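All protein chains but one are shown in place.
The first chain written gets the first letter, and so on, giving A and B; residue counts start at 1 in each chain.
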Amino acid sequence: MEELILKLKNQIIDTLNLDDKKPEDIGDDEPLFGDGLGLDSIDALELIVLMEKNYGIKLKDASEGKKIFVSVRVMADYINKNRLK
Amino acid sequence: MSYIENYSFINESKRTFGFDNNSHSLSDKETVENDFLTSIYRNQNYNYSKFFKMDFLAKNVFLLAENLKNFLPENRNNVGIVFMNNFASFEADVKFEKTISDKNNYFPSPSIFVYTLPNISTGEVCIRHGLKGESSFYVLEKFSPEIFVNIVNSSLIFQDYVLSGWSEFVNSQIKSMMFLVSKFPKKENCEKFDAFNVKKIFETIWKN
Partner (left out) sequence: MIEIVSDNIISPLGFSTEENFQNVLNFKSGLKISDGIFSLDGNFCLSAIDWNLLDLEFENFFSKRPSQYLKLEKAILLTVGKAIKNIDVTDFRTGFFFSSTKGNIELLDKNQFSDSRLNLWYTAKMISSFFNNPNIPIVISNACVSGLCAIISACRAISSGMIDKAVVFGGDILTKFTLSGFSSLKALSNKPCRPFDIERNGLNLGEAVSAMVLKKSDSENYIAGSIRQDAYHISSPSKTAEGAFNALQEVLKNIDKNNIAFISAHGTATIFNDEMEATAISKAELSEVPICALKGYFGHTLGAAGLLETILSYYALNKGVILKTLGFEDLGVSKKIKVTTKNDTTDKQYFVKLISGFGGVNAAAVFKKKN
């Protein structure tokens, strides 16, 4: 799980162009949206692409994503349970 | 009547950027992986993480405006931006195409797609500086001082200040400039914003 969390952080940084962040800057339980990392609606859509591209998980829309993209740990947990790749 | 309050520029072939008579030069060492625009960002220690999400054009326009930010008036409700280039959003277009061209690896990227409209670059500047005037984007083959001045002056009728600029790719390198044009000059010896003066500045920046 820890390995997945680290891998996921790197993928998030890469996909969302968070150039001035490193994995250690993102807390496992830090909110991704709102106050924490401050991601926005386009980032949410890009994370939906990330889920499908890297893990074969197809999310229907942004609102389904909202429940999963709470924090890196919640994301990793969901991926563990639902991944096809 | 309209006036040039200040202007900024980026000339990749000369490795220079700056505003008015202040020109910075970037050495080889200071140039990040063939990415001149990011090199400017780092060199100036800017702090706007959204920069890294932007496409080439948006970074270009952002940096030109950043160099003029200290000259913007406090009230931004009547400050707009009119920008022109000769390549629209080509770099973003090609990048987005790559995310859809392979049927077996078809993953259209929303964050790249949003930049496949050249006016997103001007939108980013408006968000950054709270500019609520007009924002417009034009695409022309070559720089024309007359057309540039006419269009900007027409826009200025409806606001007090306009950031106006031009950008082009010459031998895969960026050359660009931006003017802060106003109806009511702050300084005493502001040059008039007309085709003659714009051409003069353009030629100074562009000559190799």
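Note that contacts are C-beta pairs under 8 Å (C-beta built on N, C-alpha and C of every residue); 3 or more make two chains touch, one makes a residue touch a chain.
Model, not experiment: these values are computed from the prediction.
Engineer: Would you mind listing the shown chains in contact with the chain that isn't displayed?
Structural biologist: A, B
Engineer: Given that one chain is not shown, which residue among B:23, B:49, B:75 or B:150 touches it?
Structural biologist: Of all options in B:23, B:49, B:75 or B:150, contact with the hidden chain holds for B:150.
Engineer: Which residue from B:131, B:180 or B:198 sits in contact with the chain not drawn here?
Structural biologist: B:131
Engineer: For subunit B, which residues touch the unseen chain?
Structural biologist: Residues of subunit B in touch with the missing chain: 76-77, 80, 86-88, 90, 93-94, 96-97, 99-101, 103, 106, 108-110, 113-114, 116-120, 122-124, 126-127, 129-141, 144, 147, 150-151, 153-155, 157-158.
Engineer: Touching the missing chain, which residues of subunit A?
Structural biologist: 40-42, 45, 48-49, 61-62
Convention: only the chains that are shown with their structure count from here on.
Engineer: Considering only the defined contacts, which subunit A positions touch subunit B in the complex?
Structural biologist: Subunit A residues touching subunit B: 16-21, 42-43, 45-46, 49, 52-53.
Engineer: What part of subunit B is in contact with subunit A in the complex they form?
Structural biologist: By the definition above, subunit B touches subunit A via 49, 52-53, 107-111, 114.
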